[in-house]
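The complex appears here minus one protein chain, its other protein chains still in place.
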Amino acid sequence: MAFLSLKDIAVAYHQKNYILQGLNLDIEKGELVSLLGPSGCGKTTTLRVVAGFIDPQEGNFILDGEDMTKVPVHKRNFGLVFQSYALFPHLTVKENIAFGLKMRKMDKAQMEEKINEVVEVCDLKGLTDRLPKQLSGGQRQRVALARALVIEPKLLLLDEPLSNLDAKLRIQMRVEIKRLQKKLGITTIFVTHDQEECFSISDKVAVMNNGVIEQYDTPENIYSRPKTEFVARFIGFENFFDLTKVEEHQYKNQNGDIVKVDNDDDLQTCKGTIRPDDIEIVTSADKYENLISGEVTVRTFLGKSYQYEVDTSIGKLVVSSSSEEVYKQGDSIQMYLPANKIVLV
Amino acid sequence: MRKHKGLMIISILVFAFLFIPLIIIAVTAFGSEATITFPIHGFSLQWFVNVFESESFMSSLLLSGEIALLATLLALLVGVPAAYALARYSVVGKKLLKSFFLSPTIIPGIVVGYALYQYLVLSLGFPVFESLLLGHFLVVLPYVIRIVGSSLDQFDFAIEEAALSLGCQKGQAFFKVVLPNITSGISAAFMLSFINSFNNIPVSMFLTGPGVTTLPTTLMNYIEYNYDPTVSAVSVLLMLATIVIMFIVEKTLGISALAK
Partner (left out) sequence: MKKKMHYLLLVPCLVLLIVFLVMPLIQIIFPTLFPEGSGFSFANYLAFFQDEYYMTIFIRTVRIALISSIVCMILGVPTAYFISRCDKKWRGILMAVSIFPMLTNSVVRSFAWINILGKNGVINNILMSIGIIKEPITMLYTEFSVLIGTIYLFLPLMIITLVGVMENIDNDMMEAAESLGASRVKAFLKVVLPLSIPGIIVGCVLVFTGSLSAYTTPQLLGGPKNLVLATFISQQALSLNNWTAASVFAVIMIITTLIVMKLLNAIAAKLDKRGEV
């Protein structure tokens, strides 16, 4: 059995509006798992069920073989980092960090030692006597992390902890979090809506939508083999087209043309999808399969490449191309959809 | 989602403490006996009839309304320009001026009434009505300064400058651009001023004369000599008026406008 497991969790407001429904999730010890999804998908609710702020109507939350569903928040011993950091404004950095230890009635000497340790680890030396309002965003973030880690939590729960930082700091901090998490070996749940952040930091990702987990897999697999149209769209796939199976690795599109697909799932009718930058613009002599032609309707300059919207017989396709040849509105082009880049959903 | 049972129980008890007395009054207003009894033994509307037939209640009601309206308008008339000058310009002694304008709040009402009575009525021989009006003006001015002042503090004066750059004259800009954007502050100030003037007793206590007695003062005098449900009936009518006002405020400004 997994270290952490959520079984058939259901949460509803007023007994009818379901936010989570039949949610299952297993996490192994020491893993960092991200909950990824758009706002309102239930990721924060899931985290709050784990933290104990929400009693699920149905289901159980089991940690290390122990049913935690009914354990009150303050007895769970989980470290939480909030999007707002929720530092206590009336307490200094040191007092903030000491808060959890004082609640555990730890003796002074031991407390000092623990605080010094975590201050060292989180790089907060020299800031301990300041008040939260005297700190920068990144420093506040580190205090929040230190305050959560000092109680040696069984789980670390991070709720969009980086979304209030500027882009550069965000990248720095996520590396920092990953480093700390691996060093301490602490099982962590990370809630985010930013896919890049999520892929870079996680061992596993659960993509959520409408209160259920659509796909739970490694970042690599989610990136290259999304299982549902929602996941595909969420992580950057565009260009969806209907396909019907003819034989192994061979599908027919709505015009009856054969499309070859390497990653074959056992689906009779499905949709094929491909990222804009996986489509190649070709001259007709280059390739002999998976070709489609169309007319450029919109061209957008993106810096290192151009993006074209192309009208084709199977619908609008979006293509990015960094080739030197630049097409203009009204040009007819040929596109090649590599069989190993097409994903079926 | 998460319940706070202990807090809820305390809160329910507090609200019971706040409302049971008012409910008791409301019930006694409908009693049929000549003195106030609770619970009532019979139902009657005669006390309401009493109120409407009473010359002193009706005339003091009118006077209270008149004074409250005039005092509020006077306070707006001098208070809005003052609040505007304080918010817009860097006048010398801004802080001091503001606390001076707010100072009537820290002078107890009874002292205001007493001082005005000595100074205006006894020394200068001012008519009582005008003295009462000035007393109520002093009571409500701080509301105008504070509430209109805070909505002006939130006003972005770049908008006024934009109007000027588009060819608006200074005074015109105030009426066309500034005023429309602080109407909610002015309405809130109006409401609170009116209610507070209408309800005020200490200031009016000294400033009464023949034909110049406010409703609360009449009520107070009535209570000293009578113990019949007429006062309960007046109370019910006043509470109904309060509910109507609150309803209107909630629909227009939002109820929090009255919590300022």
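Note that the chains are named A and B in the order they appear, and that numbering of residues resets to 1 at the start of each chain.
In the analysis below, contacts are C-beta pairs under 8 Å (C-beta built on N, C-alpha and C of every residue); 3 or more make two chains touch, one makes a residue touch a chain.
All values reported here derive from a predicted model rather than from experimental measurement.
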Candidates B:V112, B:A189 or B:V212 - the one touching the absent chain: B:V112
Option touching the unshown chain, where A:G37, A:G59, A:P132 or A:G294 are the choices: A:P132
Residues of chain B in contact with the chain not shown: 4, 6-8, 10-11, 14-15, 17-19, 21-22, 24-25, 28, 35-38, 77-79, 81-82, 84-86, 88-89, 91, 97, 100-101, 103-104, 106-112, 114-120, 123, 134, 137-138, 141, 195, 198-199, 201-202, 205-206, 216, 219-220, 223, 231-232, 234-235, 238-239, 242-243, 245-246, 250, 255-256, 258-259
Contact set of chain A toward the excluded chain (per top definition): 51-53, 72-80, 82-84, 86-90, 99-100, 103-104, 131-133, 147-148, 151, 157
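The rule is simple: only the chains that are shown with their structure count from here on.
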Chain A-chain B separation of Cα centroids, rounded to whole Å: 56
